[in-house]
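Report on the following structure.
All protein chains but one are shown at their positions in the complex.
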Amino acid sequence: MFKSTMPENGRIVHLQFDGEAITAFDGDNLAAALLRAGKVQFRTAAKNDPRGPYCMMGVCFECLVEIDGRPNQQACQMTVHDGMIIQRQNAPDSASKASG
Amino acid sequence: MANQHFQIVIIGAGPAGMAAALTTTKAGLETIVIDDQKDSGGQVYRNLQANQETSPAYLGQSYYDGAKLAQSFADCGAVYRPDCTVWQITDMHEVALVSRGKAELITADYIIIATGAIERPMPVKGWTLPGVMSVGGAQTMLKQAALGADNAVFVGSGPLLYLTAWQYIKAGLAVRAVIDITSAQQWRSAIPFAPLALLQPDMLAMGRKWLGDIRRNTEVINHVSAVEIIGQSQAQAVSCTLSSGDKIDIDSNHIFLHQGVVPNVNLTMATALAHQWDYQAHCWRPVIDVTGKSSDEQIYIAGDGGGIGGAKAAAIAGRLAASAIVARCGMPRFLAQLYYKLRHLHYLSIRPFLDRLYFPPAHFRLAQTDETIICRCEAVSKADVNSALASGASGPNQLKAFCRAGMGRCQGRSCGLIVQEMIASHTGQSMAETGYYRLRPPVKPITLAELASLEGPWPD
Partner (left out) sequence: MTEITKSNFDAIIAGGGLIGLAIGYGLSRRGFSVLLLDAEDTALRAARGNFGLVWVQGKGAYFPPYADWTMRSSELWPKLAGELQENGGPALGLHQEGGLSICLSEAEMQQRYDKLDHLRAHQNGRFKFEMLDRTALKEVMPGIGPKVVGAAYCPHDGHVNPLYLMRALQNGLNRNGGVCLANAAVRSIDKIGNSIRVGTAKGDFECQRIVLAAGLANAELAPMVGLQQSLKPQKGQIIVTEKLDQQMALPSLLLRQTDEGGLMIGDSHEDTGFETSVRPNIVSGIADRALATLPALADVGVVRSWAALRVMSKDGYPIYDQSEAMPGAFAISCHSGVTLSAAHAFDLAGYIAEASLGQELDGFSQRRFNV
């Protein structure tokens, strides 16, 4: 359970995550805001390969989401804004792996 | 449109970059500092200025020690470009960056690369599950968003792990357990270097405080030899094997992993600077002289990116590199350089002890089960890598060609060291002989539109 360690205050902003309404505070880091709302899975790397934020500093590229229609945004590098529409990003159907 | 030119281009606004800027601006050199985060401070002083308003005590005094540096940096007169991503440094000392969707080239007389460190990967089964994060990630959440998790389990070893677990406890979060992978043998190999570590008694005292508070506030499981994370759509539990052979399962949705930090060499390697394998710290580092000058006369490296030393060492390294450059610009800085060199040595005196004590164990540098993901970006498993090795891949680049490990967005930051370890183990070559991925720009992804937006003129 993600939990705030300081009293929560600030202007509330409204976001959408995969169609679900969630709230955050103005100026929040997007990845943190989603985690605080209980959303741990941000995408899939392939079928049955769920992923979420890992490093929180922009080097692992796990926290990729689609923001306001733009894909491959690193949530941990983004700040929320009111009305932000976020979609989970799932691996393209064409993704296939050759086995050897 | 002409490219901008600066005498000094500093990449990274952590302690090393900020400190370097203080020295170069004081000497009157035109300085620009480029950083990919929205605020200065790098990772160690992440969100420092905002946190000073509320000052959560749990972040600890060393964090707030960075406040003076951050304030001085804000006042020093350097051009500061946050939220900019550097994607290449060319052989003509042009720094290619992207800012707000547009690419730019900035030319420099001298470049100081201060891009810091990243975590050493810790490939355990299930480490890609949502809910599993690096300890650094957990700490950044705390600094950036005052967000933590209840019932978290910390797994691994190293000062950052103990510090973060301590910060969690001080923040009032219930830490479920700390699973320590340090072996008794590592203590024995580190003890001879303890006298050097005594040169930094404050660091040792801090470490003892962290460990003491951790022991009093949570379950500590020592000498763990194997770890697996269990779960389907997210982490549900962590299973660890004790030195006795017994297994313990601990339920948790939040598993934080850590086995040390290593220099972030992606930019320095893509810039074709010389690197060497550091046997003591078990990682790659750029080849630099005592002032931080790289194999390129015009490029210096300061801070953890040149070798792990921590925040204070990084700030001194920034000062040292900057002073060397200032001297080369006709303003000698003999005494300052001497002072910085001595301080730098001082701050590094604890490293031999720490590097040995928290040396990553072989079975945690290599994955232990076939299904463990090695390359996270391309979902390449240990079995896949072994198959490529069996097909005859004898080096990291051939292996990359055979199975795609290292081809994803992170450019090997998460898998490079693991792959190197596997190849060395398979071929019997040393880590140095095995080598690393050949890194190329862009060191972070940029879009086609951003790339296409670059304008001339182009120097021939």
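Letters A and B mark the chains in the order given here, with residues in each chain numbered from 1 onward.
We take it that a contact is a pair of C-beta atoms (placed from the backbone, for glycine too) under 8 Å apart; a residue touches a chain by one contact, two chains touch by 3 or more.
As the structure is a computational prediction, the values presented were derived from the model and not from experiment.
Annotation: of B:94, B:228, B:304 or B:421, B:94 touches the absent chain (contact as defined above). Residue-wise, the contact with the chain that is not shown comes from A:70, picked out of A:11, A:47 or A:70. Touching the chain that is not shown, out of B:117, B:314 or B:388: B:388 (per the contact rule at the top). Residues of subunit A that touch the chain left out of view are 70-72, 91-100. Those residues of subunit B that touch the chain absent from the view are 88, 90-91, 94, 96, 103, 105, 272, 388, 391-392, 394-398, 401-402, 404, 407-409, 411, 426-429, 435, 438, 440-442, 445-449, 451-454, 456, 458.
Note that only the chains that are shown with their structure count from here on.
For subunit B in complex with subunit A, the touching residues are 36-38, 43, 54, 56, 58, 118-119, 128-134, 136-138, 140-142, 144-151, 171-173, 233-234, 253-254, 264, 376-377, 379, 384, 387-388, 391, 402-404, 408-410, 413-414, 444-445.
Put simply, subunit A touches subunit B in their complex at residues 1-6, 28-29, 32-33, 35-36, 40-42, 45-46, 49-62, 72, 76-77, 79, 97, 99-100.
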